[in-house]
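For this view, one protein chain was removed and the others were kept in their places.
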Amino acid sequence: MAQTTHDQYPLIGPRELEEMELYHPKTWLGKYVFSQDAKVIAIQYSLTAIAIGVVALVLSVIMRLQLGFPNTFSFIDPSNYLQAVTMHGMIMVVYLLTALFLGGFGNYLIPLMVGARDMVFPYVNMLSYWIYLLAVLILVASFFVPGGATGAGWTLYPPQAVSPGTPGIDGGIILMLLSLCVFIVGFTMGGLNYVVTVLQARTRGMTLMRMPLTVWGIFMATVLALLAFPALLVSCIMMLLDRTLGTSFFMPAMQSLGDSTSYNGGSPILWQHLFWFFGHPEVYIVALPAFGIVSDLVATHARKNIFGYRMMVWAILAIGGLSFVVWAHHMYVSGMNPYFGFFFATTTLIIAVPTALKVYNWVLTLWRGNIRLNVPMLFAIGFIFTFINGGLTGLFLGNVTVDVPLSDTYFVVGHFHMVMAVSPILVIFGAIYHWYPKITGRMFNTALAKWHFWITFLGTYAIYYPMHYLGFAGVPRRYYAYGDTAFMSDSVQDVNVAITIAAIVVALGQLLFFYNMARSYFKGEEAGPNPWGATTLEWQTEHTPPRHGNFGEELPIVYRWAYDYGVPGARDDFIPQNVPPDDAHISHDSDRHPEIDPGHDPAGKEHD
Amino acid sequence: MSSDTTHAQGQQHPISIYLWIWGWLFVLSAFSYTVDLLELQGLLRWSLILLFMFLKAGLIVAVFMHMMWERMAIILAILAPPGAILVLIALMALEGDYTFVTRLLYFHNPAALAE
Amino acid sequence: MAEVLPGTPGETPGVRGLVSDWASDQMAFKNVPWGKAMMWIFLLSDTFIFSCFLVSYMTVRMSTLEPWPPVSDVFALHMFGADIPLILIAIMTFILITSSGTMAMAVKFGYEKNKNVTFWLLIVTAILGASFVGMQAFEWTKLISEGVRPWGNPWGAPQFGAAFFMITGFHGTHVTFGVIFLLIIAWKVKRGDLDHERPGFLTGRKGRYEIVETLGLYWHFVDLVWVFIFAFFYLW
Partner (left out) sequence: MLAPGLFVWNDFVNVPEDAQEVEAIGQQWHWTYRFPGEDGEFGTVDARLLSDDNPFGMDPDDPRGRDDVLVDSNIVRLPVDKPVKLLLRSKDVLHNFTVAQFRVKMDLVPGLVSYLWFTPTRTGEFEVLCEELCGIGHHTMRGKVEVTEVDEFDSWLAEQATYEELVNTPDGDPEAGQQLYAVCSSCHGAQGQGNKNMNAPKLAGQEAWYMRRQLEYYRDGIRGAHEDDTYGQQMAAMVSTLQSDKAMRDVIAYIETFPDEPVASTISGNEQRGRQIYQVCGACHGWDGQGIQAVKAPRQAGMQDWYLVRQLENFKQGIRGSHPDDMYGHQMMQMASILSDEQAVKDVVAYINTLPQNGNSQLAMKRSEEQ
């Protein structure tokens, strides 16, 4: 039955498809600056995100200098320190990772991987980037207003975020909130594009269950973002009103540094709920694309099909759904209704199940694979290590009773850096190395890249592993200095020095990466269209780098899933997705992946 | 689910159905308004308001926005995610109540004194 | 036993269709144009925005010790020698519902490629929308003159004014944008852009009558939100 319905479905795609040809730019400005080509937009997004990411990196070094060598640097006082912490956290999470994964990788890879000529609304896509840039500029401007950037912590908890005694309550917080609002508007424009492209503009034969996991990860992350950012938008608007008009959404009756205020009756906890209703999906927004990409890296470089593709997809969906009902695990000690602890501890541990499933599948994919330790593979394996590490500490924190002593200590800092600052960053590097040959047409310098990997991988372990120990020792986070605190042993300071040194080494190590990227762009060897022997569509384009419109005259037709690696009897040891069964030299209905329903295989129709 | 589904030319439905729904929306709005006019209070008031609200919302989504003629794929894709909101609503209601109770217990309450 | 019902060839209705649609290639939402799919998903996102506004309003209202102002008296108008509660709001509600009706018919006539009727229905919708915004402006003015401010009011909890101005303001902004787009599309209809598939000025997309439906979705959504605001803010 399913078969018949499918056959009758017309061959031509959505009617809008033909219009993709309409907007070929004529001017230089239209081609490279106000480009509507998703690939150019992707590069623009990425470069902007990395540039602002480097700012956040510098801020983290400033923090580390203070923590490692207190009282040494006179330019770091408590307000500068808090400003650095805040901006570091916010930039890294929102302006670097979210933008880079979705705006950067999403734009580049989605149309190519699903076999579309471009995003469905190229014009809106272009606007999305420019609005994002505006948001970044507003954010940067907040460093330079009187009073400086906000120092409220990246969670911006009221009342403190808008009350005297916190740095940046004049211009800083207002610009921060504005910048977030602008970011969200820009992101929504892009996000609608990614989602609709995945849902409505795939090529012939590309079913959802044949999409590479990269696309799945980015797609689900985008959906989460579209549903989670509204909560942040709303809370930012309300805080702006509290700050500028004196409304009392989040502000109860209170005193402020000895002065009475005119606020009355608001609820600070409300902000926390809304923020984390956004915030927890947000951490998966930065994790899911990493999950997806790493699956593809692992499969490609281990020459093996991904283990349990179907399970992986369902796990992504489950994580996406569950991530909306765990938010208050960040609030166990926030003074909320304490009975919520039961609910959220339970849901939090449930969400670990699909995540653990993914981890097992990666490991099983590697199991007896023909592992090629190419640079992207190194990063992927590094990711698996750090993610397991960070995920397990997450379970500690998720268990409400264990969280109570650990919350707001360096244990939490260790957890989220392991799981967010190291793991996805490793994936980003791995992904950049993986797709660099496609994007530029040239190969990077492998030796330098390996150095870069080992410095970053071992170095970040050296930074964050000791932080867990600090957390057990009771060292609180967001502290400018510890003074003499009796229960902290002297070794705490020694550990801090070591962490700082490691952080500086890692930060300097990134210069290798930038040098490698820049040099190879001009001097690297020609890479050829498919250096890694990958199956997905972006490696099968007519040109490398792909031109505007991505594919040649005809859109590719997809005959198989994305993981036909190490196929016995195939010409190469892999079969690209767009190779028809006849050309693959092996029978099409082999037993490799019986979970793919052949009934939906248009190949069946084309060849009978 | 009705079977006269979409077709390449878009949605085609007799004009009468729009007029009918329009009429119903008027009536339901008038009902909700009457609830206020009659100064009904307590459980009756809330349940009536909610009832009329959901009926109106349902009519708008189902008919004016053509949801009832869409395919199941899109109906579920749109209607399922707001479930997350329901969790938020439920928990925030509990939270608001909890806050209120601690305030009542420990804070000076000018309104109560005035009574 | 699933019999394949008549309709578009190759489409299974109901739950089985759900599975086959999602499992198919190219499009998950069969025969849904890109623009309409985008609008639905945008509206979903927008639903979350308005829900968060309303949830925040609920929370602050539940938490405060101050009495909530007597809503139906606050919004009463002095007409015909008596204070009629909520009368303006009732009128606004009727207007918005009416505009939704005209919009729905505009969509219908759009698909029939009935240029003139579509144009006039869009214009009527826009006028109704604009008068809604006008009444809202009147209501704001009245409340402000009575001393309601975002940070306080004469009757009780300051969150009343804050939530009122924020929520109705955000909704009003939506209506205003809707009116602007209605006028633009009406003009395009009139000029025949949609009949001649003329490429858009900015986007280069061909004009089609589907855009009327997309716009219609947005407009109905604005009406939908008002239903909730009416119930939760004015009646509760």
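Observations, loosely collected:
Per-chain numbering from 1; labels A, B and C assigned in written order.
As a convention for this text, contacts are C-beta pairs under 8 Å (C-beta built on N, C-alpha and C of every residue); 3 or more make two chains touch, one makes a residue touch a chain.
Please read all numbers here as calculations on a predicted model, not as lab measurements.
Every visible chain touched by the undisplayed chain in the complete complex is listed here: A, B.
For the options A:305, A:323 or A:409, the residue in contact with the chain missing from this view is A:409.
Among A:44, A:107 or A:267, the one in contact with the hidden chain is A:267.
Considering the complete assembly, chain B touches the hidden chain via residues 98-99, 102-103, 105-110, 113.
Where chain A meets the omitted chain, the residues involved are 70-74, 77-79, 82, 151-153, 157, 159-160, 163-167, 252-258, 260, 264-269, 333-335, 338-339, 341-342, 345-346, 349, 395, 399-402, 404-405, 407-409, 474, 476-483, 485-487.
Assume only the chains that are shown with their structure count from here on.
Centre-to-centre, using mean CA coordinates, chain A is 35 Å away from chain B. Centroid to centroid, with C-alpha atoms defining each point, chain A and chain C lie 33 Å apart.
Within chain C, contacts with two or more other chains are made by residues 11, 22, 28-30, 32, 37, 44, 48, 51-52, 55, 59-60, 63-66.
Residue positions 227, 267, 270, 273, 277 of chain A each touch two or more of the other chains. Interface of chain B with chain A (complex): residues 81, 84, 87-88, 91-92, 94-96, 98-99. On the side of chain A, the complex with chain C involves touching residues 1-2, 4-10, 13-16, 19, 22-23, 120-124, 188, 192-193, 195-196, 199-210, 226-231, 233-235, 237-238, 241, 245-249, 262, 264-267, 270, 273-274, 277, 558, 597, 600, 602. Within the complex formed with chain A, the residues of chain C that make contact are 2, 4, 9-12, 20, 22-30, 32-34, 37-38, 41-42, 44-46, 48-49, 51-53, 55-56, 59-60, 63-66, 150-152, 157-159, 161-163, 166, 170, 199, 202-206.
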